[in-house]
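Sharing a structure here in structure tokens format.
Apart from one protein chain that is not included, each protein chain of the complex appears where it belongs.
The block that comes next holds chain A.
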Amino acid sequence: MSETYDFLFKFLVIGSAGTGKSCLLHQFIENKFKQDSNHTIGVEFGSRVVNVGGKTVKLQIWDTAGQERFRSVTRSYYRGAAGALLVYDITSRETYNALTNWLTDARTLASPNIVIILCGNKKDLDAEREVTFLEASRFAQENELIFLETSALTGENVEEGFLKCARTILNKIDSGELDPERMGSGIQYGDASLRQLRQPRDTTTQNKQQCNC
């Protein structure tokens, strides 16, 4: 029947228009680069079940439009997100400069405990780089963000970005910093934990496979 998982996390992908948010999501879900990508209209949706630290987690990912005219619509999706990928384009300083605004939005509209990963996308276009790694990592440090440079084209660091975010949230649950039962936490329990009892071997082997990549 339906897929089983231990947790469900609600994720957001935010950032200025044309930074490659939809391509990141596509790469993460389909393992392919999305050619001829159009502007996202409103909000798109995707999901994938991953294994993180021995737990199966379903990521419910909301990919928002970057265009200003959709801003009010996309904002209405922020509430109750457990994690977010904040994306800028390393070849466009404009998108980097806008980060502060996006960050404020996310922290005020989503849950205050939201785990945010900063993604400098289009890493493959190093020749046209306008934002250095160092500069961005400093920004990340100041704002307590995890930072990665990614490429939706080659797939570099894409998986890592999503998994790192999920892992951080799981750690916070383990340490008690996050309470999944609280409303609006963006986290839900699945019923897999009950079924695991039956097939503990299967799950561990799967984990190993997943961890290798």
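In this section, a residue touches a chain if its C-beta (ideal position, glycine included) is under 8 Å from a C-beta of that chain, and two chains touch if they have at least 3 such contacts; residues count from 1.
Please note the rule applied: contacts and distances are computed from a predicted model.
Looking at the choices "Ribonuclease P/MRP 40 subunit", "CST complex subunit TEN1", "E3 ubiquitin-protein ligase HACE1" or "Serine/threonine-protein phosphatase", the name in the UniProt record of the chain not drawn here is "E3 ubiquitin-protein ligase HACE1".
Touching the chain that is not shown, out of A:35, A:72 or A:175: A:72 (per the contact rule at the top). Mapped onto chain A, the footprint of the missing chain covers residues 1-2, 39, 41-45, 60, 62, 67, 69-70, 72-73, 75-77, 79-80, 127, 183, 188-191, 193-195, 197-198.
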